[in-house]
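Note that one protein chain of the assembly has been removed; the remaining protein chains are unaltered in position.
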Amino acid sequence: MHDLAQQIVSGLATGSIFASMALALVLIYRAMGIINFAQGELAMFTTYIAWQLTQTGMPMLAAFGLTIVIAFIGGVALERIVVRPVERAPQLTVVIVTLGLFTVFNGLAGWFWGYVVKSFPTPFPTSPLQIGGIAFSAQDVGVIVVSLITLGLISLFFQKTKIGLAMRAAALYPEQSRVLGIHVGWMLALGWGLASVVGAISGIMIAPVVFLDPNMMQSVIVYAFAAAVLGGIESPIGAVVGGLVLGVVLNLLGTYVEAIGNELRLAAALAIIVVVLMVKPSGLFGRTTVQRV
Amino acid sequence: MKPFVRKAGIGMFAAAFALAMTGSTVAPAWAADPGVSDTEIILGGTHPYSGPASAYGNIGKGIGAYFEYVNDHGGVNGRKIKYIDKDDGYSPPQAVQLVHQLVEQEHVFAIFDTLGTAVNTAIRPYLNQNNVPQLFVATGATTWGKDYQKFPWTIGWQPDYQAEAILYAQDIVRSHPKAKIGVLYQNDDYGEDYNAGLKKGLGKHADMITKMASYETSDPSVGSQIATLKAAGCDTFMIFATPKFAIQAMVLAAQQSWHPLTYLNNVSNAIPYMNAAMKAGGPSAVNGVITTYYLKDPANHARYAGDKGMKLYFEIMDKYLPKGDKDDGNYLYGVSIAYTMVDVLKRAGKDLTRKKVMDIATHLTESDNPLAYPGVVIKTAPNFRYPITQMIAAKWLGTDWSPTGLLVDTRSMMTTAEK
Partner (left out) sequence: MSFNAGKLVPVLIAVAVIAVLPAVVPSFIVFDLIFVAAYAIAVLGLVVLTGMNGQISLGHGAFMALGGYVAAVLAHNAGIPYWIGVPLAAIACGVVGILIGMIALRLAGVYLALATFSLAVATPSFLKHYKSITGGFGGMSLDTVKAPSWFPLDAQHWLYYVTWAVVGVCFLLSALLVQGKFGRALRALRDNPVAAVSFGINPYYYKTLAFGWSAVLAGIAGAFFAIATAFVSPDTFSFALSITLLIGAVLGGILTFWGALVGALVIEFLPLVAQQVNAAAPSVVYGVTLILMMLFVPDGIVGGVQRLIRRFVPPKPSQPAFQPSAPSAAPIAADQPSRE
């Protein structure tokens, strides 16, 4: 029983990693209806920027704050320069562009900072915590709390602010929004900026756990996809819940189901993606349905 | 082969075919060994400069730096070394194509320090068929030392993974006979080699292994595995993992309040990694961890302050790789293995042939490698192809590895031939 609880807690910790990354994927999907394969690499790159800033002696939280600003500007700029021209191109073109961004940012990080694994500072205490014999770390709790706060802020932003509402309108009904005087192009850029910010927060939260290297996100991104699909790819709350559920489920499958073991986790994630998309494409929390032909 | 083109194409095809025949008479002329001129020796290699294993690319850069240093100091018996190093992206097909190019186009004298077990396994048959030396491959799999009868042109360099695990096993049997061992290993040949060594070393005590947990390089975290090992009641923890996962393992164990006696494989024991683990998991994550060494650690500034070999290393880094991170052990590995390569070429003398170089490489006693751990002798014989078999055990105390005991030699434990 105690072992089971420990596996669940450990799964929640890993799941929070998936959740925070899935949140960024969902934001882009909501804003533009595309899946950004480069999302993980962008998050990794901004995390390196944060690391670089802390190396200059800047206080940790100031460095994180500045990184978030940089991430926002970078996200907007990327949309304007690279994504905008292909906005109306076929989906395939957009997919290839995001794969190109994936390659570029992975290569740039290796070029600038090398491939040696680095530790990343954490704002949370490192000493272990225990409740009823179940051990966890402040970092684990921190990642979950920060993900929930991010989720709350995003929901508020989309539901209560004018600009948030305009963004949703632009994503759902671009033509009508244009008529209403909403600058659709900038709304999309803003969507990229926001997703990039959430990615940066995610990277900063994840890096103390998985450690910093240019390939750090490649082991996260597929699970983040699975989490987003599981929760419903248009639902921010679904992304967070999906991530946590996925973390726990994978741990339990790995520990207690001999046939899957630790070896076939990726296969399990793949199965979850395929099954959810086939059986309930809107996921646990989504409302819209996937178009089928 | 039946041409599938129609009549119009056949004449053209036949003509082309004839052309192809005349053109391909570039039969390999190994008689006068390629890659050696009066002024130059051409060596070829591949490293992963892109892809998942890019961290090891710095080994190639370290090698290049040492060769430049040697060239600036008169070269080898009057010849300069030209090292052609390509990016294989850690992909076996890519490496095979590049090695074809190096051998057939660049006419390299030998292939030196290709990296990774899969890559080296893939290129080995081709090189052996064409009698091209495949020198000092950068992997610790057992096959390099064991299968020399089938592949006489191939030789390894670094200590065998199995040998290292045997050392840990012996230490456990000797000092902790009641240990309950939990193993975290990477689920591939590298991890399996360690497991095999551990079992071999434990011998009849193999039942001390209480629980084994594997991880994939695609796993984001090994938290679940650590929880499993802890729950199984293990009090001794073997980490057979690459750096990122080894750091995670130490940190997560501490965070789950599990404090076993920990053995860490030497692939992951560089001081920057230990510091990373200490920063994230506190001192209890790393204190008392046991590992082995066979090279000097460039990040250990205090211990090697006056060391001549390290002075040479820093001099080379400052001059040829000023932007490189000197603390990165991969550079040092590169310089150290390149030293052995140059040593072999020097001993082979002015009349350089591939056969002679292979002969020297398999009759080697090199006791002056400036970056090997003091006392480590690089030693081979025609029927013994594990160049480095000596290691020193060390324990992490506070801020640094501290050697425990004397150099240990695993020579007698190695399998010397495959029947």
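For the reader, a short list of remarks on this structure follows.
Per-chain residue numbering starts at 1, and chain names A and B are given in the order in which the chains are listed.
Throughout what follows, a contact is a pair of C-beta atoms (placed from the backbone, for glycine too) under 8 Å apart; a residue touches a chain by one contact, two chains touch by 3 or more.
What you are looking at is a predicted structure, and each value in this text was computed from that prediction instead of being measured.
In the whole complex the chain that is left out makes contact with A, B. Of the listed positions A:L188, A:I206 or A:V222, the one in contact with the omitted chain in the full complex is A:V222. Of the listed residues A:Q91, A:Q130 or A:Q176, the one in contact with the hidden chain in the full complex is A:Q91. Considering the whole complex, the residue from A:G11, A:G75, A:G110 or A:G286 that touches the absent chain is A:G110. Note on the undisplayed chain: of the listed residues A:A24, A:A63 or A:L101, the one touching it is A:L101. Residues 33-35, 37, 82, 85-86, 89, 91-93, 95-97, 99-108, 110-111, 222, 225-226, 229, 263-267, 269-270, 273-274, 277-278, 281, 290-293 of subunit A touch the missing chain (whole complex, contact as defined above). Touching the omitted chain from subunit B are residues 1, 3-5, 8-9, 12-13, 16-17, 19-24, 26, 49-52, 86-87, 89-94, 96-97, 100-101, 103-105, 116-119, 121-122, 124-126, 129, 141, 187-190, 192, 216, 218.
The working rule: only the chains that are shown with their structure count from here on.
Annotation: 36 Å between the Cα-based centres of subunit A and subunit B. Contact residues of subunit B toward subunit A in the complex are 50, 52, 54-55, 57-58, 187, 213-221, 223-228, 230-231, 243-244, 247-248, 254-258, 272-273, 275-277, 279-282, 325, 328, 330. Against subunit B, in their complex, subunit A makes its touches with residues 2-3, 6-7, 10-11, 13-14, 17-18, 107, 110, 114-119, 121-122, 126-128, 130, 135-137, 139, 208-211, 213-215, 218-220, 222-223, 250-251, 254-255, 261-263, 265-266.
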